[in-house]
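Report on the following structure.
Only a single protein chain was left out; the remaining protein chains are all shown in position.
Chain lettering (A, B and C) follows the sequence in which the chains are written, and residue indices restart at 1 in each chain.
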């Protein structure tokens, strides 16, 4: 469904060609300073048309808060946000009408809903993510006020071009400690902080744009200053909630946390993260962080970091041999301009979903903390 | 929490050293033949002590149905299942009492719950998965009766030893079409169907056992005969629910579906799965299956396949330099015998969690199907 | 929270003095004809200022669908609806600023949220119900298409003036079989179908209006043509969901279904509803309906009927001796014009909440029906 979270909860709505897209965010603590200016920056980062790296559709994506605040402070009541759809062009996709686009959601929507919307895959549209990003910005502001939580996502791979993301490499761990959102943006719309490969990534995207093709990539995200104790054992482990959140983003195909797939080849004696006493925080910390900040489903206070692969965009402007809904073989020839790589634009969406997971887990744990503080 | 699913729902309980472990399964359709004999086989596959590849603790893990059936048929009411803990040995871990085991859940449980249980990480115990496997066996039987759904998981990597799981390789896709649970078990407890590498995998595990160490691995799972239309757009995409389920399994560190991480380097023109009309099923099918059976969060009827990495087990029998709960540096020297590789035993757990996700998604979609069939 | 329902689900937002109020409705079956014209009538029935019986604030309450439909048909995606707040007058309540209004939500909101909104009790405002009524209109249209479900609520008591609602009286049961929404409205804004008492009810309200006071009342609701089998045993019995829904309406203080409170004095031998075979429907029916259409938490196909008491409105325009937030004794003297009886306006809200409960229960049962039809 379109609702995510238990205590800090977002419900989104909207597709490409309706009046507006947006969301209702419920469970925001009352008394928090909040205006559109807290939310717009991440929406703007998500917006297409920021550079020639992405689609030229110029949507302004200006958010309007409808409820839940007064005099710039949250009321504790549901906060609704709306972003108007200005560039609807409902007939632009008409050539595709007989063909379900390969690897898009047209066919599965037809199977599930028995209809073809002019927005094609309906909620599979990237515009659906606007509500998530808006809600995530609020979650993030709350997390910052709780314990200065920092969430930074960045591009670590475009096509074959990778930057180092080896979890066992100290340089990568150092980068996780120091990377900031402004450093990521400073590189330009490619959003890869490793300037030694960022240029090649841009070229890779341009190559596929030139060929009317598309290419995928990987987004890596780090969350710093996470309180210990977040996440529920068993089904709602913190990494399970993060995986759920990340795989719910359009075009994502996976998730790995900490040492991930690479870690399986490292024996326990090297993979285990030994403890030491940290004089600064007066708490136990670990000398390595192959766990990725979560052990037994519960945060241990180290950096949470994970990577998410995004497939090459399904909508491309070259001819594809495929079949119509009715089963007739033919050539689908899409028009319009399309994003050759959605990966850089996924950055604020990944950050938003991470923030939503954390804010909810944090509030749930605060209920638990109260409980344990009072019983005997 | 310990509850998973909306319409087909399981709630589990139990840790290593209490009286019993088990679960309540709610939402099972009434009138289905069901006895302990439907459930025991997967529990037995999960059980440790099956061979020298795993821990020699001999738990019998015999399931007892408490409610929800009569004369061998389900009643539609909650079905409770119990498995007694026979081999409790609550003092076996006493040497560790002062040390949180590195990369285990001891420290995070202390942070979350403020206590040390004799079962150490409490619900982080592998015994917690018994309830999942029991519930999954019921979900699986239901799915078989619905549309002959087949769920087969197998080991594709142990340490550095891999079998081919290249999604773009036709041989691998053929294996996904043909692999069965009995073929997997026929190879022996290693559960890798590629006999050209299975022996090396066994040696890899033996090598780490000999070194009192542990090693990780990857489990791949295929689900065949999935009805189209399952999964909810937006947050509860079918792959998001699967990722949630898989990352909730102890020791799992990731998830990738279809082309996964490898797919990001393949351009859209090659990655897209073109449609063709299948004369047998009289439906559209795809010529390739890089999507992994899900598009836009909704099943398209092709095989769903995914891989899950399991880290090297945290509990090892060699000395580890680490710190006590109080922060004092020292040497943790664990005793007892421990599983050098949990990966082969994860097979029935992966299958169970997949079945639980599918059964719930299927029932929800049947509600939707009714809705669309009646409105106008 | 502000979300209700599992498979057919509404999330509402908005308070009196923000930009708009509204809701997101998720889980609407795709392909259903739906425009604003299906929704507006119930919103108009809910609207204040319809007659001198209610508050003269003239809010137009015009609903705008934002998403989820195309060419007048639902898409199966979330349908967002917005109603602008035109008559905000945020300073109208300024005299009350130091006093929490007795029996209103001002004090409890302060305790819960630690703030005073200019909308006083925030979400305790009657405008919060706009989203419910809009969502309910959609649920109702769906239910009509499923099995011609009819939901009719009406006023059965204002202050001391009651119409017959004795569940053991055949005339009342006959009225439950025959009452329609148009008959209810034909009587005028008092919405009591018994013309022998409706005039006295109007006078009762006028009496309290003249005294700057308020008076309560009772709404009774009947639901006809309910399919059998709806409702879940144990916690989510159909009457439990209805009670939850009704007690969530502002100012409601209770709920009784079927014979209700009066039924406890009738022995089982008379209270039991015997079965007979109905030649028309070819099903078992009951000769009496003291159960109110639900047995063991599950609908039996008879009329579901229940009553809900609404207390006298808390906001009155006469002086009240009470205390300020700071605890100082004083006189609260509210200004403005206020509704002397909210009961008649509660009619569409009761109908909406009943429709939401039924639509969700129906869809869940259709999932169950599929399950039982396929297993063996």
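We adopt the following convention: contacts are C-beta pairs under 8 Å (C-beta built on N, C-alpha and C of every residue); 3 or more make two chains touch, one makes a residue touch a chain.
Since the model is a prediction, treat every value here as computed from it, not as a measurement.
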Just to verify: which one of C:148, C:182 or C:329 makes contact with the chain not shown?
C:329
Among C:17, C:116, C:237 or C:345, which residue is in contact with the omitted chain in the full complex?
C:237
Counting contacts across the full complex, list the positions on chain B that touch the omitted chain.
1-3, 9, 11-15, 17-24, 26-27, 30-31, 64-70, 73, 75-80, 82, 112-115, 117-119, 122-123
Positions on chain A contacted by the hidden chain, ascending:
6-7, 27-33, 74, 76-77, 142, 145-146, 233, 363-364, 366-372, 374-376
Considering the whole complex rather than only what is displayed, give the residues of chain C touching the chain that is not shown.
1-4, 12, 99-100, 102-105, 107-109, 111-114, 121-124, 128, 157-160, 208, 211, 213-218, 228-229, 231-237, 239-248, 250, 253-261, 263-269, 271-277, 284, 286, 290-292, 294-301, 307, 309-316, 318, 320-323, 325, 327-329, 343, 365, 368, 372
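Following the convention adopted for this analysis, only the chains that are shown with their structure count from here on.
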Work out per-chain C-alpha centres and flag the one nearest the whole-protein C-alpha centre.
A
Across the interface between the identical copies chain A and chain C, with over half of residue numbers shared counting as same and under half as different, the residues used are same
Between chain A and chain B, what is the separation of their C-alpha centroids in Å?
25
Can you check how far apart chain B and chain C are, centre to centre, with Cα atoms defining each centre and the answer in Å?
45
CA centroids of chain A and chain C: separation to the nearest Å works out as 39
For chain C, which residues are shared contacts with two or more other chains?
27, 30-31, 76-77
